[in-house]
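Removed from the display is one protein chain of the complex; every other protein chain stays in position.
Moving on to chain A:
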């Protein structure tokens, strides 16, 4: 759909963004700007990590919930926006 594509394009064009992808609840990528193998890798691993993070937050406080997940590494930062059905993953190379 046009709106979906536009939104993704907007996010992708932010400063320093390396890649953007949308993953469904089973961890299968739906939309991506990276190549196949990288996408599959990120999708599978981050989906599992998100599930774990969400359960961690809920275990600490059942009233709480996960809203955003950020992983900062030496080379870049991975941002995950979780939802009931989908996951939005953005990889950015922040300025240093």
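Just so it is clear, contacts are C-beta pairs under 8 Å (C-beta built on N, C-alpha and C of every residue); 3 or more make two chains touch, one makes a residue touch a chain; residues count from 1.
The definition used in the following text is that contacts and distances are computed from a predicted model.
Entry comment: the absent subunit's protein name, as recorded by UniProt, is "Cytoplasmic dynein 2 intermediate chain 2", drawn from "Calcium and integrin-binding family member 2", "Cytoplasmic dynein 2 intermediate chain 2", "Kv channel-interacting protein 4" or "Latexin". Where chain A meets the missing chain, the touching residues are 1, 3-4, 7-8, 10-11, 14-17, 22, 24, 28-30, 36-37, 39-40, 67-68, 70, 72, 74-75, 77, 79, 81, 83, 85-86, 88, 90, 92, 94-96.
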